[in-house]
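What you see is the complex with one protein chain gone and the rest in place.
Coming up: chain A.
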Amino acid sequence: MARETEDPGMAKASKVKRQRKKKTKENKTRTVHANLLYDNAKGEENPNRHYANNKIKTTKYTVLSFLPKNLFEQFHRFANVYFVFIALLNFVPVVNAFQPELALAPVVFILSVTAIKDLWEDYRRHRSDKEINHMDCLVYSRAERSYVEKYWKEVRVGDFIRLRCNEILPADVLLLSSSDPDRLCHIETATLDGETNLKQRQVVRSFFDLDCDFDPIKYNSIIECEKPNNDLNRFRGYIIHRSGRRDALYKENLLLRGCTIRNTEEAVGIVIYAGHETKAMLNNNGPRYKRSKLERQMNVDVFWCVIILLVMCLFAAVGHGLWMFQYGDKRPVFDVLSPDGTDLSPIMSAIYLFLTMIIVFQVLIPISLFVSIEIVKICQVYFIHQDMELYDEETDSHLQCRALNITEDLGQMQYIFSDKTGTLTENKMVFRRCTVAGVEYSHDANARRLAMYQEMDSEEEECTSHGGTLPNEPASCLSTQPSAAPWSVRLTFTHFSYSVLSADKPSSDLQEKDITPDPQLLDKVNECSSQMDFMRFHSQPMSQLPSDLADVIDFFIALTICNTVVVSSPNQPRQKVQLTSTKSIQSNHLQVNKGSSSSLITNRSSNKGCSSMLSSPSAESTLTKLDEEQPPRDLEHNFGPVLPCYDGKAWNLEEGELRYEAESPDEAALVYAARAYKCSLVGRLPDQVTMELPHLGKLNFELLHTLGFDSTRKRMSVVVRHPLTDQITVYTKGADSVIMDLIKPPDTGSSKGKRQKKIVNRTQNYLNLYAADGLRTLCIAKKIMSKEQYACWLQHHLEAETAIQGREELLFESALRLETNLQLLGATGIEDRLQDGVPETIASLRKAGLQIWVLTGDKQETAVNIAYACKLLDPEEEILTLNADSQEACALFNFTTFEIYPSSSPSSSSSSHTPPFMVHRLGLVIDGRTLAYALDKSLEDKFLAVARSCRSVLCCRSTPLQKSMVVKLVRNKLKVMTLAIGDGANDVSMIQVADVGVGISGQEGMQAVMASDFALPRFRYLQKLLLVHGHWCYSRLANMILYFFYKNAMFVALIFWYQFYCGFSGSAMIDQWYLIFFNLMFSAFPQLITGTLDKDVSAETLQQLPQLYVNGQNSEEYKPYMFWMNMIDAFYQSLVCFFIPYFAYADSDVDLFTWGTPFTTLALFTILVHLGIETKTWTWMNWLSIAFSIALFFTVALCYNASCPTCYSPSNPYWTMQRLLQDPLFYLLCVITPVAALLPRYFYRACQGTLFPSPIFLRFRRLKNWNIFWCFCNPGKCLYHNDASQHMIRF
């Protein structure tokens, strides 16, 4: 579709048109005009006519295109092409084996089953499309001069639509007007990204000042914006007014299709993207397609089947050639000439016969295998979905399988790569301790209270001591500081004895909100604020405040306002709390930047929901305002526009009832913490933050800027005008590593500088202690700017914001300019509690032989402590810490390791051969920088060698890219199955690289879930998913595939043996109908039932004995030799099934098809009984399916044999079955043949069960003994032992 555009500089409509014609294709922007300017939305004149309308069509097919398109898609699968080729081969008279039409039947059947499935899905899409297209919305009509109801599908780009509260947006709409006094519109984006907090969107800046209703007729601006793209968090463009003025547009101005309007009575906007070009639709991509390991293995065996097929065909062809040759020139009467009466030479006949045999033996490559596998997988996915134990009541979510075809991979995992925050931990933050101005406030009371909660919560749990106090001897030997040598390394082995910090159980959310303040700090806050109140009253400058007290109050101000938390009240969850005027009017000195002049109101900035940084007042207004003396406020107007407009009732809310909605749980924790010190956030508007302080009452901070958090900067800042000092202040909050570097180097001369230095040093010490305690640390800093500095910075920043190209980079640089020379205020320690059941899950996954690596962005000490808490690292084991500051150092380190543990240098063979005594003694901790060196080509092998000899690996401070590189490295080099689990956007790359990606649908949005194959509500569900469902899926599917190969080989071999008795002429004694439908109908159901429902071990046992998982890891259920064993068994069984009837009917008057029909029956019985031997659990479904199969065969046979006396050439089986059923010989055959055929397998299974039972087998018998056995030997040894024994015994 050609998009028109125009040069960004062009503003005039007339020029636009000319330009448009010239450059149609290469433009990168879209121009939107109001439709009202044109007579007809579709008319020639309308520049919007080329844009997609809002009618959506997600269907793939139309009535006409369905057949060709669907077939085309299906023929992308090679197998289908092969089967069609075979079927078409039948139409060549020289080689045909079956009735050509009949030979088409299975292919047509398979194709049509798939087609019907596709059609049904498409029909459902069509119905939902129709429903969506016919939803109503209000569109402004030029003719009626008002908003009229229209269907969604009639909405076009450039239309004005009016949205009411709780309505769903029909298209991507640029917000032009809102009934909200702050010109805001709240939307809920849960349908798009799963985030449930409200997002604020704001009216385009130039439409701010419209106090009356927005009148579409008067609108005459032109919008230039990006072409449609799928980035939900990005929208760039500008609006050009008639006056020629340009205003930038941001994603804050855009309402996305699919979102719901909340808390806003009415909003008006212009449609920018419609229908398929909306961001929501562009983000809609179907389920992912991956190929599982089992399927890859299977494809190898399918390839072997092809080889076997060709060998058989070749054998038959040669045989036929020789058979022909022996008759010489005298052709016997039964060797029929070709239709035109000529006779073929033996060689030509052999060649034709080769093709014929391919048709006859085609069943060997099971046409229904692929369909059956898909059916079974769908059932497996269904059962996983239905599992109650994978359902999380708290979030009302259950496991989602997003990739439908890799369920069995879950049973074969070897390495798990896990994120920490939000995956192992709750990502629910609890404020634990803080340090302000170099003084530590340990919040002992709070810690005691938390401990009490936990005791309450886990009375029956083993009690672990909680980290209310700092651990006795923290990780002092961890070498975080590189020494002075050019390349240095410190290799530290530490024996840890740690008090486990975290709770095994989550305590209630109350903890997050209720913080018992540290009395000392509380006193200081009170003292400080009373002093400030006093000063304010006496109009003294605030700078007279003692600096430690000033720091305390600044610290809390920063905690309160340096965030994007939105305040709401629990009674009315989605109503923004409005400030009541009564109290705040008294605080005359407070600056409320909401004067009567509307020009000031234009200074709005968004702050909610920005992960990118931006927010800027429009240039002119802010710059001018800076110089303006703030006029004394007219009290009447102070909150005039803010008065509640919902029901005319003012909200008088107690502080305690306020609820904070934060994008990141850290922020909420900090705000709640500040509230405990009576510094509470009471309201947040785009341009101001209101907080309440003791004695001082409500203070309104004019919010000049918010530089949102991002993972590169690792910090966020707000620029405010301090209401008490009237200074422009920057509050920055961020990771200690970055903030510490940005601290203004103290000038050592002055006493103030000395104090600063002391604070920095002390804070650093405490930060180390916090980290060692497993707390997440954040540093708080501030900076005071002069107006000139700010104006200068603002100028640059605005330039950056309006740039269309490279805006991100410019904004980044702009942020860097602001966040320098900070003054450190203090630091906080926040606890992120472990999720429920994480240590148990990790322990049992590890028993299952899974290697667990934790890759986290957190700092080393924090990560190590969490690792201890979740039992990833064991206090008993030695920790190998890798902190190198150069590549050489890293290399050296590796050599050292080998010297210390020469035995641990593993060969390149499989990981299970690592000496077990090594496996459980080492834990490896590596930081991001060292990881970067280790991942270098030259060192990666050594790194892997070391990592493999360790029981657990912990990578700290790693970037998302490093995470994915580690996964890729392990996956490619060790050839193991990898699973990556994470919850945040930073885990997406790792999730995508791993064989199986699991997303935790937690607190951090849905990006990880969107990228994942499976989405879990909680980490602990991984245990059941892998150990139970993974095991089942794998063993069921593996057994089914093996059975399929056996079944087809056995059936086809019957015909092969017959070739020896029909002159290798490609004749089949089995009626072609039976031959073709045997797989498709008669024998299809029992194996599907078994493949779906069979349980070799019960769920309970699998969870009690995670060791059983090794079965899948080593592919014990499906080894290459098993394929061949099954082939040999099939060979034997077919010999029995062929020769018993052969001898029983030898030299009798039996005719070809009367003799052949028992073969079908016998084969059916044999393979059903075979399935029965292999079935571990018999439910009524199994019985029913077997009974159904047999009944189906006889019914079909009887009907078929009675249906037509002259049809079905050449077999013409009229009344054959009926006669057979009167023949006692038939019954005698049906009894003896399956028994004789299955005797060896049955005997073998019985012997196996007694003589060398597999671990799985022992479940029934020696469960208790087994456990004792496992307890005696250490886990590593056991696994090894287990491996060896299993190699011997599993069949």
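Basically, a contact is a pair of C-beta atoms (placed from the backbone, for glycine too) under 8 Å apart; a residue touches a chain by one contact, two chains touch by 3 or more; residues count from 1.
Operating definition for what follows: contacts and distances are computed from a predicted model.
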| item | value |
| --- | --- |
| Omitted chain, identified by the protein name its UniProt record gives, among "Protein YIPF", "Pyruvate dehydrogenase E1 component subunit alpha", "Cell cycle control protein" or "CHCH domain-containing protein" | "Cell cycle control protein" |
| Hidden partner chain, touching residue among A:T278, A:T356 or A:N883 | A:T356 |
| Per the touch definition above, residue among A:Y82, A:Y147 or A:F383 touching the missing chain | A:F383 |
| Touching residue (missing chain; options A:L693, A:I1140, A:L1171 or A:I1186) | A:I1140 |
| Touching residues on chain A - with respect to the absent chain | 97, 188, 190, 196-198, 260, 262, 327, 330, 332-341, 356, 383, 385-389, 391, 393-394, 396-398, 428, 457, 505-506, 508-510, 512-513, 573-574, 659-662, 665, 668, 836-837, 840, 844, 1003, 1020, 1023-1024, 1032, 1061-1063, 1065-1067, 1069, 1093, 1095, 1099, 1103, 1140, 1142-1152, 1154-1156, 1173, 1176-1181, 1205-1207, 1209-1210, 1212, 1214-1215, 1219, 1223-1225, 1228-1229, 1232, 1235-1236, 1239, 1242-1243, 1245-1251, 1253, 1257-1258, 1260-1265 |
